[in-house]
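With one protein chain held back, the other chains of the complex are shown just where they sit.
Each chain carries a letter (A, B and C) given by its place in the written order, and its residues are counted from 1.
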Amino acid sequence: MIDKRVAGPAEAVADIHDGATVMIGGFGEAGSPIELIHALIDQGASDLTVVSNNTGSGEVGLAALLKAGRVSKVICSFPRTANSTVFPELYRSGRTKLELVPQGTLAERIRAGGAGIPAFYTPTGVGTPLAEGKETREFDGQEYLLERGLRADFALIKGRLADTHGNVIYNKTARNFAPPMAMAAAVTIVQVGEVVDPGGLDPEAIITPGIFVERVVEVATPAHESELVAAGSTYP
Amino acid sequence: MIDKRVAGPAEAVADIHDGATVMIGGFGEAGSPIELIHALIDQGASDLTVVSNNTGSGEVGLAALLKAGRVSKVICSFPRTANSTVFPELYRSGRTKLELVPQGTLAERIRAGGAGIPAFYTPTGVGTPLAEGKETREFDGQEYLLERGLRADFALIKGRLADTHGNVIYNKTARNFAPPMAMAAAVTIVQVGEVVDPGGLDPEAIITPGIFVERVVEVATPAHESELVAAGSTYP
Amino acid sequence: MSQTQINGRTREEMAQRLAQDIADGSYVNLGIGIPELIAKFVPEGREVIYHTENGLLGMGPSPIKGEGDPELINAGKRQVTALPGAAFFHHADSFAMIRGGHLDLSVLGALQVSAEGDLANWSTGEPDAIPAVGGAMDLVAGVKKVYVITQHCTKEGEPKLVERCTYPLTGRRVVDRVYTDLAVIDITPDGFRLVELSPGVDFETVQERTGATLLPADGATR
Partner (left out) sequence: MSQTQINGRTREEMAQRLAQDIADGSYVNLGIGIPELIAKFVPEGREVIYHTENGLLGMGPSPIKGEGDPELINAGKRQVTALPGAAFFHHADSFAMIRGGHLDLSVLGALQVSAEGDLANWSTGEPDAIPAVGGAMDLVAGVKKVYVITQHCTKEGEPKLVERCTYPLTGRRVVDRVYTDLAVIDITPDGFRLVELSPGVDFETVQERTGATLLPADGATR
C-alpha cells in the first residue's frame, strides 16, 4: 500500500544531509513551509544551498535558517525584505553566497530541472549584468541567453490538502514555486493542513500529482510568518 | 466587458487564412474539436500546416480536413490509425508533408513556444533517425538534441466548461495537448459543452487561464468521432 | 542644473493619465509603487484583468480589513482579493504568460530610461547593496508593451531620461513609453519623442530636464 505520510516535520527532514541543495517553496510568507524549515533548523544540517524566491523575514522560518548559519549559498530572485537584516549581514560578511536569478528564469530553471531539460534559451536578462558569463545565441534575429535546469536533493513545500498518494492542492497564491520545485527535487516533502484518503481530491483539480511527492506531513494549524514577525518571535 | 463568446463554430474559424499554421488538440478522439474542424472544412482555408498528435480516423474530423486537401504539412507524433487510409495516401503521393516529432518533444516544443522559449535541449531522440540534421550538445557528460519552440496562428481545442473570460476546464484525458496549444497560438479557439459566467469555475481548478484563449464557442452536444466512424459517416 | 520649480502632475495624476491609455479587455501587470495607483483610475466601462506574477490573474483590490488571507497576496507581498473569473497558477506558468508575450502591458518604475528604450530599475550598482531583481527582467523581456511611470528627475534634479543608462540595465530596448510628472514621451527609432505635455508645462522645460534630445510631438510645429 502506498502511504506517503510521515509522523511529523522532524521525521520528514531527518535525512537532509550537510551540503544538500534544498528548494524551499513560498513567495514571501505565502506558501512558506515554516514548520518544515524549523524542523530542519532543529535537525542541524549545514552547508546547505537553498533555492528560494526570497530570504525570509524577521528571524523565523527561512530567515532563522539563514541566521543559524546553515546556508552557504542562496539561489534567489529577491533576497531583500523590509523587515529582515539576516541575509544582508550574511551577504556583506561573505558567509552566504548569492546567485541572483530573475524570478521567471528561476521558475523556468526549476521546471526544466524537473522536466529533464538540461538547458534552454530565454530572452530574460539579455544585455544586463545578469547575462555576464552566460552564453548568448540568436534565434530568428533576437538574442537569447542559455540557462541551465536546476535540480535539488530535497524540496520543502506547503500545500492545503494532500492524499496519502502525495497528490497535492494548494491555497491561492501560496501555490507559487511549489509545483515546479516538487518536480525538480529527488525528495519532495510537503506539509499540508489535512491529509485525505485517495479519492478525496478531485482528479481534475490536482495540481501536483503524487509522483512528484515522496513525503506528506500533516500540520493542521501552520504558523503565519507575518504574525510571528509582528510578535517579535525568533527561532529556535 | 470581456466576453469571448462567439455565435458558433463558423464565426469562430472565419478568419483562418490560407497558409496558416493551426494546432489541433486531441489524442485520438479524446479532445478532438470536431465541430471546429468541420467548420474549418466548410470555411475553405487551404495550404494549412496542422500540428496535432494524430491524423484522425475514418473520414470525419481531422481525417476529413486532410481528405479535403487543405493540409500541406502535418507536424505529428503518430500519423497512423488502424481505421484511416486518408493520411497514408496523402503521404505516399507526396501531397502532404510530414514532420515526425516524438510525442514528448512535440508537447514540449508547443509549451516552449507558448512560454517564450525559442529552443531547449532534450535527451529524447539522441542517436535515432529523428536526430538527423539536429544540433547535439553535451551537458554533464550526456548528449542532448536542440529542439525549437513551436508557435501557431490558431489553435482549435475542446474543453468541458469555460467562462466568458476564456478560463477552461477539461474532461479527463481529453485535456492532453489543449493547454500547451492554447499557450502557443496567437488565436486560441475553444469549443466547450457549456459557457458559464465569471465566478462559475473554481479559480483553484482552472487549467487554462483565459489569457490564453481568444474565442469560446458553445457546442452543447459534441459528436464523438468513434461513433461517426462506426456509422461510416463522412464530412462534408 | 539650476531649475525653477515646476508643478507637473502629482503621482496620482500621473497614474490617472496613464490609466486613460489602457484598452478595454487588456491583461496588465502593474509594478510596485506608482504603478499600483493606476487601477483605480481606469475609465468606467473598461474591463482590465490584472496579473500578479506570483500566480493570479483577476486580481482585485485590497481586502476589507480583517478579511484578507496571508496566502492571497500580490507581487509586493500585500494582501489582495480575487475577482470572479480569477485563476490561480504556479510560478512557471505565470512567467510563461509573461515571457510568452501573453500580457498586453507592463507598467514599471524606473531609475533611468535611455533614448533607445533601455531600462534601469533594479539596482543602483552600489557595491554594498543587496542585489535583488525579482520579476522585472522577465516583464520587460516578455510583455507586449512596457510603460514606465516615474518622476521626470531624481530628487537631486538629475534627469532620469538619458542618452545612455549609467545604472545596471533591467533590459535593452524594452520601453515603449514614459509617463512623468512633466510629460508623456514615446521611445521611437529616432529617440525620445514628446506625446504630450502636462498641463502648464512647456516643451523647453521638459527638454531642459531630459538628458537627451527630445523630439517634438508628431505633427507639431515649433
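Operating definition for what follows: contacts are C-beta pairs under 8 Å (C-beta built on N, C-alpha and C of every residue); 3 or more make two chains touch, one makes a residue touch a chain.
None of the values given here were measured: they were computed from a predicted structure.
J.: Any idea which chains on screen the missing one touches?
T.: Hidden chain contacts in the full assembly come out as A, B.
J.: From the listed residues A:G28, A:P102 or A:G210, report the one that touches the chain absent from this view.
T.: Within the whole complex, the residue contacting the unshown chain is A:G210.
J.: Of A:I16, A:A30, A:L66 or A:M183, which one is in contact with the hidden chain?
T.: Result: among the candidates, A:M183 touches the missing chain.
J.: Any idea which of B:R70, B:R151 or B:R175 touches the chain not displayed?
T.: B:R175
J.: Where does subunit A touch the missing chain, residue by residue?
T.: So the residues of subunit A touching the missing chain come out as 1-2, 111, 113-117, 163-165, 167, 183-184, 197-199, 203-204, 206, 209-212.
J.: On subunit B, what residues meet the omitted chain?
T.: Output for subunit B: 27-31, 53, 77-80, 87-88, 91-92, 98, 100-108, 110-111, 122-130, 170-180, 207, 224-227.
Here, only the chains that are shown with their structure count from here on.
J.: If you tally contacts for every chain pair, which pair is highest?
T.: A-C
J.: When the centre of a chain is set as the mean of its C-alpha atoms, what distance in Å lies between subunit B and subunit C?
T.: 36
J.: Mark out which residues of subunit A touch at least two other chains, giving numbers and ranges.
T.: 108, 122-123, 170, 172, 207
J.: Residues touching two or more other chains, restricted to subunit C: which are they?
T.: 82, 88-89, 95-96, 98-99, 141-142
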